[in-house]
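Removed from the display is one protein chain of the complex; every other protein chain stays in position.
For subunit A:
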Amino acid sequence: MIRIYISRDSGALALGAEAVVKRFEKAAEERGLDIEIVRNGSRGMYWLEPLVEVETDQGRVGYGPVRASKVDDLIEAGILEGKPHEKCIGVVEEYPWFKNQTRLTFARVGTTDPRSLEDYKAHGGYAGLKKALEAGPDGIIEEVLTSGLRGRGGAGFPTGIKWRTVADTPPQQKYIVCNADEGDSGTFADRMIMEGDPFVLIEGMTIAGIAVGATYGYIYLRSEYPHSSVALRAAIDAAREAGLLGDNVAGSGFAFDMEVRDGAGAYVCGEETSLLDSLEGKRGEVRAKPPLPAHIGLFGQPTIINNVISLATVPIIMDKGGEFYRDFGMGKSRGTMPIQLAGNIKHGGLYETAFGVTLGQLVDDIGGGTYSGRPVRAVQVGGPLGAYFPRELFDTPFDYEAFAARDGLIGHGGIVVFDDTVDMAKQAHFAMEFCAIESCGKCTPCRIGSARGMEVIDRIVANENRAENLEILEDLCNTMKLGSLCALGGFAPYPVMSALTHFPEDFGADKKRLEAAE
């Protein structure tokens, strides 16, 4: 029997993977071939999807991108024997783009069958939980603190400290909430984990529950991800069936169970307190802090709220040790980051590597520059609230502090590349428009300021009292920064001001005037 792998991840499906599978099945029937098709996650090399991997004595040989109409030709050419072909990239794990990564959180994604608990266990799954049970609640938190893991959802808050706070509150009903709202443009790492290795998230949440004494968890999943929903629900059922969720997790005496809740298309519900309101059945309005969710969170109970990647990284930290993880990275940014390359880029995909690689290396070397073939002009890092960086800042290392020092943020690790046809005044306008559409409405600078911001940018572009309106825009941005309750209104000025600072010519503004104003 010949085993081949074709991803069921929605990124691969969006590029035609289902038709390729059907064509292989049909061809096998017609030719009497004995093949088994495993539906794995994606390797993250989306410019090669649908990628077909054939198991051979040398390893898995990859072919991509494969169109359904070309499947028969490929079979003629000997794809099932791993023979050379112009679509062949050789053994996938030896392929430089793939091989040069440090895959810790994503170690299994693309390798295993995400629906199979046996496969998960055969590839090191649930080794972290085993160690966690040996270490006990305090031991787990120590290990996570040692690892230096910071929240991967955007704010970069140390995960271990958050867990310690919840663990230290008196015993009562506590919750683990996984933030799977992944709303930033340019990001898909959470989706890839949920579809490509859902058990690792379940294991991470279970370990979190044991660490702090929480017996129930919720995954708040954005409604734009129907495929993730199916994958997660199937995995949760399988884990429960196997006794890895429920009243007696893996025979340990600890109880932990969980469910998936669907969001309803509101970006602001990615903000943690707004997410909690939404889970409670209310409008997703941001709550003032304090109280912290760690003290008074979901349904008024102490709650850990972490991003998908943060939680999915905990099993490997428990398995290999906090020190092992901490030894990757630079400065206060420890471990690895799944960086997502998006926009107008040749090699769009997910690249997991230790912190410290420069923005230029990511965009030019790893991403291969634009797919349009035109020069890269700007990159937005960190989603719709992240700054636009020009080429002059490409030496910035990927590190929370280094980006902050240049008025940027790494957020959830999404990098969106634009070529030289981009109009940066339009991008600044869109940042305000997005803020206006998604504002929860609680504070005036965000709710009204964003609408006014669009108008002011329109006037600047139309050269109506340009100098005066440029000042008004800067003033408005400052008001939003200082007067907003959460980062939606507070950070929307970053894309706007960075566009204006680095690309003043698109606003008809003079670079010198801006420098003088600083």
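Simple rule for what comes next: a contact is a pair of C-beta atoms (placed from the backbone, for glycine too) under 8 Å apart; a residue touches a chain by one contact, two chains touch by 3 or more; residues count from 1.
Basically, contacts and distances are computed from a predicted model.
Candidate names were "CoA-transferase", "2-oxoglutarate ferredoxin oxidoreductase subunit alpha", "NAD-dependent formate dehydrogenase gamma subunit" or "ABC transporter permease", and the UniProt protein name of the unshown chain is "NAD-dependent formate dehydrogenase gamma subunit".
Within the whole complex, the absent chain has one touching residue among A:L133, A:L279 or A:L409, and that is A:L279. The residue from A:W163, A:F199, A:F389 or A:F418 that touches the chain not shown here is A:F418. The missing chain, though absent from the display, is touched by one residue of A:P226, A:P291, A:P375 or A:G508; that residue is A:P226.
Listed by residue number, the positions of subunit A touching the unshown chain are 10-11, 13-15, 44, 46-47, 49, 182-188, 190-191, 223-227, 261-267, 278-284, 299, 340-344, 348-350, 371, 380, 384, 414, 416-419, 422, 427, 430, 434, 437-438.
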